[in-house]
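With one protein chain removed, the remaining protein chains of the complex are shown where they sit.
Note that the chains take the letters A and B in the order they are written out, and that residue 1 is the start of every chain.
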């Protein structure tokens, strides 16, 4: 029996009916079984790919991508996922479009969705804005479908908003699962999500938020650490706490990177912006106050510079379990001595983890494809089984 | 019998042989039966899409798009149409290319058409230029095919030129046909194509020209209204007059928006630039006189401002048939109180027509796909029938 068939048999046991035609905003909207389904389908698609099986679920169709922030990894992951399933990507480049001040999101949403099967949106720059944009957009296409404007109802893959970064965090999680040999081995493992110094400014909070919102669901001891002022959204911390209670794990905050790293099995040191400052920035942005934004930036860079010792050095790594914690990063990292004089991580640490880091990233296309498949295919078990015995991808 | 089969049977009665391998520049180049064929195929493709039937006529192939002006709606419509038929879009982004001063259109045309099945061009900015560019381009690829440079002869879909905007106007028309329950119900209906105030400057004349050039062919009473100086091209008005004579409808000009709206069944209030000024602008552009263009812009904005009362207000709408004329717009509109302080249409009017407006736009991908299909497929009746009984688009 192939790995795909095994995975399909596992999928069969899960309750996934609600995933059909549903959007993927945040991991905490989904049940444990639904997340399990995503991981399972991602593994199956990877197995099929390795065995040169076609994984097309579409003969034609479009995946619309909207990147309101620069992107390489996520852009190529989305393109790869769409291609894997038979969809063509059409990118909405707002600079080449007529989207002027005044055109409503509802109008844009309908105009770009005529043949859209799936919509991928990255909008992570402003607290309180990213998710709102995605929700408004998807409400509009839902209405469009109901009103007979669209012949198919596109579904959303959140490619990063101000709250969560589910495709990243689920790829991170699938990487952890495989590194530790299965979910069943994660109980009691300590994961440290910590802030780290970077010479840049204003990185989104969605990765740390996504990590504590997702990784508290597997019985692990999740620790969050950051300097004063770099809190994440309290709503997400609340979710992390509830998750931990439900799974027999724990969620807690500590004051130093050292404490977080002590005995950790997994570390995720990464820069992000101070929450309150990000809220202020949103207001300045809404008021069109570029001077205010520039001044805020200066202030934040100065504030950041107080915490240069929050760095994943060799010394810091020695504190982790056997000095060999699994090091995670969503990439690109600010690497001390390689990309900047002082950054998130020592070059020697980063370099030692290159292969696992790239593997971590390599799950993202499959996670995205699995999200799409689960939202578009009514009987995913049958689909996987058909693919397992189906046509080749490379024909000769 | 499916709707598609019914439509195929209707198509069978029409004389469409000349459409095979032909370009689509202007609606008035085409016979009534040929336009009927486009509407029929567009409806069939939509029906097939709704029923999850694959509508691919290509296993592989390219649709080349050239947008010499910004575009969202038309860009996504063209991409959707190509995808629907199995073509991949390759966009010629003149900024990323080596197309310098001096490279001839003939050379560019051949260089981008090696695998091109269809070419979509938008070039609407300068009176006397847009159509010329399209014609020069297509003459070159025809020569390239004859000379053995290209293995297939690509055909044109005019995505808007300085004279006509056929994909827009035919989408508008198909919308009208469906709203009124068939072409047979249009006899004697009054359609008002009127200028409307916008705070912007220099919008193309191709929409009003396309509308009077097409919609005078269905027995309707077509009325054109605009302030002094905002005439459209006289050649197109001549076509409108002849069309009206041939179909028992009428074409006339009136001096005010009020007169145009009185008792109208359909209204299409929309800003466009003054013809003479557009001709002047073309000359300034050819002379590379940016200062002259800027001054002309100022003058025209001032001129525009004299006609702020040309607006589709609630008051104005009350003048129409039962106060409920079908409101049309090619989008995006300048909406008073939403996208600008004073514009083409009251927000309350626009908002009431949102769903029909989006539906109007939703015909464009199908119109484009129908134009492509009729120019690439020798026996379109057989093709539709095969699709009707053929493979699924979404496979699982």
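What we mean here is this: contacts are C-beta pairs under 8 Å (C-beta built on N, C-alpha and C of every residue); 3 or more make two chains touch, one makes a residue touch a chain.
Quick caveat: nothing in here was measured; it's all calculated off a predicted structure.
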Point to revise | Given A:2, A:22, A:71 or A:153, the one touching the chain that is not displayed | key: A:71
Study note, to complete from the structure: Cross-chain touch to the chain not pictured, restricted to A:3, A:135, A:241 or A:393, is A:393
Check your understanding: Of B:50, B:294 or B:379, which sits in contact with the chain we cannot see?
Key -> B:379
Study note, to complete from the structure: Touch assignment to the omitted chain, from A:54, A:136, A:179 or A:348, lands on A:54
**Study point:** Touching the absent chain when the full complex is considered, from B:48, B:62 or B:156
**Key:** B:62
Review point. Given the full complex, what residues of chain A touch the hidden partner chain?
Key: 46, 49-50, 54-56, 67, 70-73, 75-77, 79-80, 83-84, 86, 88-89, 331-332, 334-335, 338-340, 354-355, 358-359, 361-362, 364-365, 391-396
Check your understanding: In the whole complex, what residues of chain B lie against the chain that is missing from view?
Key -> 56-62, 86, 88, 90, 92, 96-104, 106-108, 110-112, 114-115, 117, 144, 147-152, 376-380, 382-383, 386
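Methods note: only the chains that are shown with their structure count from here on.
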**Study point:** For chain A placed onto chain B, the superposition rotation in degrees, Cα atoms, nearest 5
**Key:** 120
Revision key, fill the gap. Whole-Å distance, C-alpha centre of chain A to that of chain B, is 40
